[in-house]
Structure formats: structure tokens, C-alpha cells
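With one protein chain withheld, the remaining protein chains of the complex are depicted in position.
In this document, chain identifiers A, B and C correspond to the written order of the chains, with residue numbering beginning at 1 in each.
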Amino acid sequence: MTFSMGRHFKIHVFGESHGECIGVSIEGCPAGLELDYKIIEDELARRRPGLYHTSSSRDETDQFDVKTGVVDGVTTGGPIMMVIQNRDSQSDAYERMKNTPRPGHADFTAFYKYNGFNDYRGGGFFSGRMTAVYVLAGAVAKQILSIRNISVLAHTVQVGNIALEQNPTDDELARCKHSNSTGCIDTNVSRLMEEEILRARSEGDSVGGIVECRVLNLPIGVGEPLFDSIESRISHAMFSIPGVKGIEFGAGFKAASMNGSDHNDQVEYTSNGLVWRSNNAGGILGGLSTGAPIVFRAAFKPTPSISKPQTTIDLAEIKTTELRVTGRHDPCIVPRAVPVVENLTAFVMVDLLMLHDVSISSSVLP
Amino acid sequence: MTFSMGRHFKIHVFGESHGECIGVSIEGCPAGLELDYKIIEDELARRRPGLYHTSSSRDETDQFDVKTGVVDGVTTGGPIMMVIQNRDSQSDAYERMKNTPRPGHADFTAFYKYNGFNDYRGGGFFSGRMTAVYVLAGAVAKQILSIRNISVLAHTVQVGNIALEQNPTDDELARCKHSNSTGCIDTNVSRLMEEEILRARSEGDSVGGIVECRVLNLPIGVGEPLFDSIESRISHAMFSIPGVKGIEFGAGFKAASMNGSDHNDQVEYTSNGLVWRSNNAGGILGGLSTGAPIVFRAAFKPTPSISKPQTTIDLAEIKTTELRVTGRHDPCIVPRAVPVVENLTAFVMVDLLMLHDVSISSSVLP
Amino acid sequence: MTFSMGRHFKIHVFGESHGECIGVSIEGCPAGLELDYKIIEDELARRRPGLYHTSSSRDETDQFDVKTGVVDGVTTGGPIMMVIQNRDSQSDAYERMKNTPRPGHADFTAFYKYNGFNDYRGGGFFSGRMTAVYVLAGAVAKQILSIRNISVLAHTVQVGNIALEQNPTDDELARCKHSNSTGCIDTNVSRLMEEEILRARSEGDSVGGIVECRVLNLPIGVGEPLFDSIESRISHAMFSIPGVKGIEFGAGFKAASMNGSDHNDQVEYTSNGLVWRSNNAGGILGGLSTGAPIVFRAAFKPTPSISKPQTTIDLAEIKTTELRVTGRHDPCIVPRAVPVVENLTAFVMVDLLMLHDVSISSSVLP
Partner (left out) sequence: MTFSMGRHFKIHVFGESHGECIGVSIEGCPAGLELDYKIIEDELARRRPGLYHTSSSRDETDQFDVKTGVVDGVTTGGPIMMVIQNRDSQSDAYERMKNTPRPGHADFTAFYKYNGFNDYRGGGFFSGRMTAVYVLAGAVAKQILSIRNISVLAHTVQVGNIALEQNPTDDELARCKHSNSTGCIDTNVSRLMEEEILRARSEGDSVGGIVECRVLNLPIGVGEPLFDSIESRISHAMFSIPGVKGIEFGAGFKAASMNGSDHNDQVEYTSNGLVWRSNNAGGILGGLSTGAPIVFRAAFKPTPSISKPQTTIDLAEIKTTELRVTGRHDPCIVPRAVPVVENLTAFVMVDLLMLHDVSISSSVLP
């Protein structure tokens, strides 16, 4: 039961999909930061259901309240507790499915773990709805990162069988942010992705996809050996997003079939300072940042909630049965996952930066 | 600087590739366990250099000493501190490369992180040699798992362009363990993998690969939401192995192009109890074990140390230069990584089991 | 910035004295516990200002809301987030004292730590008001302890110069609980304590005191060596209560002048099982519980807010100045500290019990 993450910049998460609220308390935010609530609002808006015509029709306005840690818009050094009320939760559908775990969901495992006392309504705290508070925390983190000119940019590179073949430059990525309903920076590819999603929905089915994320302008040496490498910390965080089933950095799985002479990135001094000729390492060597962009991809499974009939069990009557999941669901969560990946990564980066600051300890040694 | 991992069953790691020794102290091992040193020895032997004719010729006998926490072969409840002396370390080659970071290694990033005070000899604590102590810890963990009849089995599924197409059953995997020099269970494929490795070596180059790992007989419900899911904890651990650049669970990246109706695993009651019809989830739903085998794959990049000339920089003279890495290196680390993946996974599993035991808290509630 | 405490049974605290609310999120509470809100209410009532005619007149009804982690009165295994709204906060008095740190308060140190961005209104999160949420957490903990028949009992043993000479038996303590306005179990002594408090108030002054606490029926062996001993964990928690300046276990400071032959407690087998002839150790040997009651005393300094004029500095004008603290304050916090000590101790005990359960690991070893 570990609803907390981070060492210096920490989040503690609470709430459940169909309870009164969800929320997060952020520890370790420096005092004196002027919090821009508009930035938080905008990030939250990016993941809101109902924004894209392809997504779920649950209507959550997702207004957040900052309850503590801020006086006159400025942080005090205390925990920043933020809450989002659940307004449009319809639990009736779930009551009916209480004893029939939905395939692909945590209903089955949660039932066993909590001896049947788990909150079955909409998955309780296993729900993707919890990722809204990851965004809250990340939107605070981004404001700390921007002081150091560090940015985090995620985009959709695959939905079902439609993949973005082009590898956008960092500039293109920064420019195109938020432009399409799918989170893909290429208008044409985005349209194909939409079609893929709509096709799945029309079939009572769903599709998965892949989100790529980059961190730009991170200084060299961030990350803590052995067990708080950038890869360890980012992957740990990403697998806390429901639906993520794979992650790779830089060349990733392709590296398995490469030769060392092709994979090794080579660095040189140029008139612009240190320049990396390639970035197969995804900006990370020995778990530490190289100065090149951090690049990783997270694979999402298709949304488990589908209206097609599926086999499952009846936990009360101890028999095999059939289930047709009703309720409001995204046929593809990838577009809405883009801001979640981006903001959760921002959170991890602030924590690692703080650890690095102590690690280099300029203040300790003369 | 976080050389510790785990919550209950914890490891604290120390040492460096070319210093006096490497070692680990294990916290949280229950008192009263009769430690079988032969099992530890055998696991360690599996990753020893020089075992396969394809691997590095650094000759380390890797004898370990158990220094504390065990009296008359039985654990006392105190930290189990184990050490491996470094005997065959040749630091001369590294002295020469001190100012020219080897491409693909942590030399570059470590130099910046530690202001030039990093131990440059063989990568210091960034060396793959540190994984020997992961095996020590895992070999203790395995003895705890075996009491509960849980087993962890890893094998090589890809080396360079040679992939194992067959998907062995759990039984086949258990039977074939340790049979080939590459860690691949199929004799013919293993021979092709060896050829791939030898080809790379003859070219002064290296290749990467993929290791698959399974955990069998884990009870339902292991893993702690939200931030200590099985995926989060395993991926965190795997990226602590030098060279790992990607990880996926169950269908993994393939899930991105699947439909929900294909990806969702369906469970039913049979005369044999609960049976899963498929295992695309890799045995994990909501971060918790489903009772099906945990299945994941870790992608390794090609060994960065190659004898082909490469471009790098001279940190002392601030100029671009060329480097030819000498010394003894594996042209492919994957075969030796198999026991590392397996044992480090065993370590994570014991920690998660202990957390689960508290979580279900049969002892707290009536 | 560490607003969290505990390993398994954890609290994360947020809020500030004169902000919107204070609250706590409890992690690690087992699923399936029927929470009795009346118990929480009663514990909270014990520390409420205005209850004793000797205490502060700030009128806080201290109604709490359980926001998450409970469905139909039963815990789900998720974080239990509880909030108390601040209703009767009058910040005006503090605005006036913004630049003149109140002697004996954290105003001075907080100003420096947070570069002047600290919440100066009523001490912000340094306020004794935060202890209300310790009580919330402890009142949940008590319900877990009661399942195991463990109880925690605190009482006032000194106020100013009035000390309880009698050493009540555990039975007397259990019987007399909550009986007097001062928290002292002896009616006559309690009356003298009240007089001491009223005298101080009439002089515009304040007094300190001592609270004793006992934990009954703890099994043998609870506590984790080396750094999570019962003493370490209880003292760590107690010094998180504003105003505590000393703690001692069993014979405590008196042990310094004792001989070993007097101090050592001797145990024997009797027809009633193991019996300790004395309890100078306060129920703790080697940091672990002996089976005898855990006994400790915490010393509280006099309330720093007094209406007598005091010297302090003006941080804005950089000069020495004089301050007369107004506002509503307890002339003695000890009576209200009794339930805080008791409940915070209950919280620590549940965490240590959970650690012990893993430690003995009956479930891991055969």
C-alpha cells in the first residue's frame, strides 16, 4: 500500500473513481514559488474526457482546488494539497458488475488482494481517473522545471496499426504541441489514428498505442546510481499509469539487434560546445543524463472496457459467466495519456534534479 | 546516491569494478533460514566470465564470503553481508583511457556528476561487474521463494538478429534451464546465437539481445498499488542492470496494435480451478499478480566496449579525439545477463511478497 | 520537508493553522476494517480547545470528514484521507506580528528557513493545531490495536510545580481515563494543577508539564533493531508534537544514578506465566518489547504565547523591539496534549506491529 512516490519532491495520492474526490498532496515544493493556476488548469484540460470527439462521454469538469501550502498564490514550503471533486460518477452500472470482474481490469486481482473489500465502483483507486492527480502534480513540477528552462514534451506515435513514421525534431515537437485531437503532431497521421479509434468503437472494441516523451535541456549528470537511474525512476512512474505494458529508452528494443559500433553514440567538441552525433542512448548513460534529450516510448494496451461480450467468472456464484461491459469508456486512452505521461515525467525530473543538487553538493564541499 | 533497493527485503550494494571488492548487505531476511551456500555458488557460476567460450577472458573466480548475519549456517535476523574480492583487475588499460570517455559507457556522465572524482577504473560502480552482487542477493531470495514453491526462470530469446521463435511452455523452460552456453533453451537457435556473437567479436564489434523472464506460482494479489506495482518494481530493478534499454510485460509493445477483444485475457472456472485462457497481461492486472505466470522481456544494448576505433573527446585537452577500447570484454553480455535478470527478479519478488503479507494483514484483522 | 511518518502504517499531513483546513491521509490501513467514527469524534473532543475552562477560547468544533478510503463505513485498502476545516481562525492578530517573531515560537526559524515565504499566520504548519490530525490518525490506529486487545493510556503527571506522586496501577489508569479537566487521574492533584494553570493565566504567563503514557498488552519482541527500536520510534513521534523538550522511558533520567543491581528488571516463571518483578526498563530491552507495559514520560515546555511583554526583533526594520502576544492561547497545553500523546503513540504502535509481523515472517518460513 504505497500511494506515495518520490524522495524530495514527493506525491501522496488518495481518492477513488466513484468516491467523493481524488487528490494529491505534494511535499518538497520550495517556498516562494508563484504558482500559476492557469498552467495547472490547462494541463488538466488536456486529459479531460469529452474533449476529443473520440473519447468517453463521462462529463467531468475537473475543477481542482488548492487547499493548503499556498498563501496569496505563493508556496509556503508546506504540502500543497489539491483536490478534484467527482461529480459525474454513475455507480449503478458497477453495482451490477460487482461480482463479475471485467476482463483486463484490476477487479479480479483487487478482489483477492483486499478479501472482497475493494471499492469495486469503477475500479476504485485502480481507475485511470487517478491519473488526473498525476497531472496536477506534474503541472506544479513543470513550473519548477521552466525556471531552469527544462521542458517535457510527449506526443502520440502510434494508435492501433497507425504509426507516425517521421521522427520530429525537438523544435517541431515544441511547436506542434496540443495541436491534434489524438496528440499526434502530423495532421494526416492524426486523422488516420482518429479513424482507427472510431472503427474500434463502432465494433464495440478498443485499440492501444504508443506515446513518446522527451525531456529537453536537462543538465549532464542527473540521475542517481545504482538504483535511482533516470530509466529506473521514469519506468517506475510510467508503470503507475494504468494500461502501460512496455517502455523503452532511445533505440530501445531495436538495440537488441544492433551492433555496438552502430549503437554507441559519439560525442565531439564543436563550435557549439559538446555535440552528440546520435542519440541511441535516449540521453542516458549509466543511468545519468548525457545532455542530449531524454527520449522514451511507453506502450499502452487497448482499453479493457469493451462492449463486446466476454467470458469472466461470477465470484459470488463460483461459476463461469459472460459479461458485456457498459458505462462510458474511451475506445483508446492514448490521446488522453499524452499529458499524463508528460506531467508525470515532469514530476520525476524535479525529484531527480533535487537529488542531483545534493549529490553534486556544491554547498557541502568548498 | 542511492545504492539501496527494497522496502522489507532490502539490499545495500557497495564496491567498484577495480577496487578491493564488491559486496552487498541484505536486510530483512527472516531468522531461521538454513542458507544453502551451494545454491549461491551455482547462481554466481552462471554469470561468471570465462564460462562460455564466447565471453570475456577476465578470470574472476568470484568466490564469495558471507561475513555477517549467519551463525552455523542459519540466518539470525541481522544483515547478511557478502563480499566478493576483486582479484584479476587490470587497471592499467583504464589509466590510459582516463580522460577519453568510452562511447556508450558511463565514463562521460560520471565525470560530470562527480566533478572528475569518479572512479574511472573499469567504470567504477557503474561496471557490469556490480551485477555479481545482485546474483548473491537473488540466490538468497530464491531460497525463500522455494519455500513457497515459487520459481523464477529466465532465458535468452534474442541475440543480435537471431531470435527464438518458439514460445516454450513453463515446463520446458524449467527443464532446459542452464543447458546452453547462450542461455537459449533451443540447441539449434543457441548455436546460431553463438555464431552471431563470434561474428561480432571477429569484427571487433558487439551485439545486443533480449532476455525473457517468468515467475511461476506467485499467489494472486501480489503487488502494491499505486506505486509499487509488479511492473514498477521489476522495471525499476531491471534498469539497474547496465545495458538494459527496454522492458515489456506480457504482450508488451505488441499490445499497442491489438484490439481490446484480442488483448483481454479471460478467466474461467474449470475442474482444475481458475484457468486463464491467455496471458497477454503477463500475469499482471492493476499492477497485481493474476495467478498466471509473470512474463516480461528486457532488451539489452550491444556491449559498448568494442575494439573498433570510435570518436570521443579528450576531457583534459578539451578536444575531439579517437579511441580504441582495449581490455577484456564480452562481445555480448546477454548470456551472462540471464542469471542476473533471474536473480534480481527473485529479490524483488520476496520484497513484494513481504509487503503483500502485511497488506493482507491476516494477523492484524480478526 | 518531510510531512510523512511511518513505514507500513503511514501518515501524510497537510494544512496550516489559519488556512482553509488541516488534514491527514493514512496509508496502509488494512481493508475490511469497520471504522467507528464515534471513536474518532471522542478522541478529537478530548483535545478540543474550550473544553476545559482553563484553556484557549478559540472555538473550533473540529468536525472531521472522511473523504476517501472508506465505502459504507468499511475500509477499502486505499488511503484514508480526513480533513478538518478551520472555521474560527482570526488572522488579524498575526498580520500585526508578521515581522516580530514571537519568542519561543517557530516564527523566527521558519522565516529564515523559507526566506520569508513561511505562512506566519498562527505559526502555519508549525502550529499546535496540526496535532488535531495526529489524533485523527491515532483514533484509527486505536481501532486496529483494540482488535489485538492492546491499549494506550496517557495521563498528566505534572503541571508546573504540581506533580502526581502516586504511581497508578494500569487498572487505575484504565478506569480513571478522561475523568478530570487536567488529564490527571487524582481529583485532588488535578484541582491543584488547575489552580497552577489559572495562576499562570492571571499573571499573563504560562506553565509546562509532563505527560506519562503506557502501552498495555503489546506482545514480546515488537520493535526493529537497530534503528527502529520502540524508543527511537516513539521519541521521533513525540518530538513532532510542538512543545515537547524531553522524553524518558521507564526509570529514565533516574537510571543515571542507579546501580545495575537495582535497575535490572528480573523475570520469573509463575503460575501466571512470565512475570516481571519490576519495570525500570519501561517494557523495552534492546529496543524490543518485553511484555511488560511500555512506559514513557514526555516533558512539555510552558506555552510560548504569553501576554507579558517580551523582547524580540523586528525583521523588517532590523532592530530590537518589544512584543506583547495577543490572541487566544492555552496557559498550559498539557491537558490537551494528553490525547495527542496517546493517539500518536497508538499510530506508532500499529506501524511497529506491522513491521514485526513481517519480521517474524511466519508466513514466509515454513
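In this text, contacts are C-beta pairs under 8 Å (C-beta built on N, C-alpha and C of every residue); 3 or more make two chains touch, one makes a residue touch a chain.
Please read all numbers here as calculations on a predicted model, not as lab measurements.
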Displayed chains contacting the withheld chain: A, B, C
Among C:49, C:250, C:293 or C:339, residue touching the chain not depicted: C:250
Touch criterion as defined above, residue of C:2, C:149, C:188 or C:272 at the omitted chain: C:2
Contacting the left-out chain in the complete assembly, out of B:77, B:101, B:128 or B:223: B:77
Touching the absent chain when the full complex is considered, from B:21, B:176 or B:274: B:21
Where the missing chain touches subunit C, by residue: 1-5, 7, 13, 101, 103-106, 108-110, 112-113, 115, 123, 125-126, 130, 158, 160-161, 200, 203, 205-210, 220-221, 223-229, 231-233, 235-237, 239-240, 242, 244-253, 255-269, 274, 277, 280-282, 285-290, 299-306, 308, 310-313, 318-320, 355-356, 359-360
Footprint left on subunit B by the chain that the document does not show: 1-4, 8, 10, 12-16, 19-23, 25, 27-29, 31-32, 67-69, 71, 74-81, 83, 113-115, 117-119, 121, 124-125
Touch residues of subunit A, complete complex, unshown partner: 7-8, 28, 30, 32-33, 77-78, 144, 147-148, 225, 350, 353-354, 357-366
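Please note the rule applied: only the chains that are shown with their structure count from here on.
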Farthest chain relative to subunit C (centres taken as mean CA coordinates): B
Subunit B against subunit A, contact positions shared by both copies (same if over half, else different): same
Chain closest to the middle [Cα centroid of all protein chains]: A
Between subunit A and subunit C, centroid-to-centroid distance (C-alpha), Å: 39
Sequence positions of subunit A contacting 2 or more other chains: 1-4, 13, 113, 115, 125
